[in-house]
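Right, I'll just put the structure down here and ask away after.
Note that this complex is displayed minus one protein chain, with the remaining chains in position.
Moving on to chain A:
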């Protein structure tokens, strides 16, 4: 089963378990598993990683992802409304920060239903085979007061590419608000084919 970015969240636990002494020490190998010890071990792990779980928040943003693309000289506005992000961002600890997002391309809307249906199909998002779009941060750099640039890995269909996203953060108390904008070449991700009228570049706006 594809559990998407949730797989990344549980990864530290898997990693610790894979390297525990108990598993690697031959003395323990034939010992019957003691349920109580296992539970204590898991409790300890939960305790150790509790702050990490606490600080990472997964939520569905109010505003949809917006995009703009030129088609026959006209700018077409579209949205992807079903998406969620998981944010663990501290502007003072950029190297420990992360932002992950996951969007459902089935929720794409461009104002023309049949066009949306076409975008679901093989030529574009091929939602039957690729039901989600994912974005995962790799690194961040500060670019002035409340301004940052993140390197993200963006996956659309079966194509993963790094994208650079400049964004701003406005923070009120614990509440953080991010706003970013970037451009991709749709052909890099296998979205449609070269066209005389449809632009290759898609401008994407995210706010959460």
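Structural remarks
Keep in mind that, in the parts below, a contact is a pair of C-beta atoms (placed from the backbone, for glycine too) under 8 Å apart; a residue touches a chain by one contact, two chains touch by 3 or more; residues count from 1.
Quick note on the criterion: contacts and distances are computed from a predicted model.
Missing chain, UniProt protein name, picked from "Ferredoxin", "histidine kinase", "Sugar ABC transporter permease" or "Cytochrome c domain-containing protein": "Cytochrome c domain-containing protein". Screening A:122, A:143 or A:177 against the full complex identifies A:122 as the residue touching the chain left out. Although one chain is not displayed, its contacts with chain A can still be listed: residues 71-74, 76, 110, 112, 114-115, 117-118, 121-123, 195-198.
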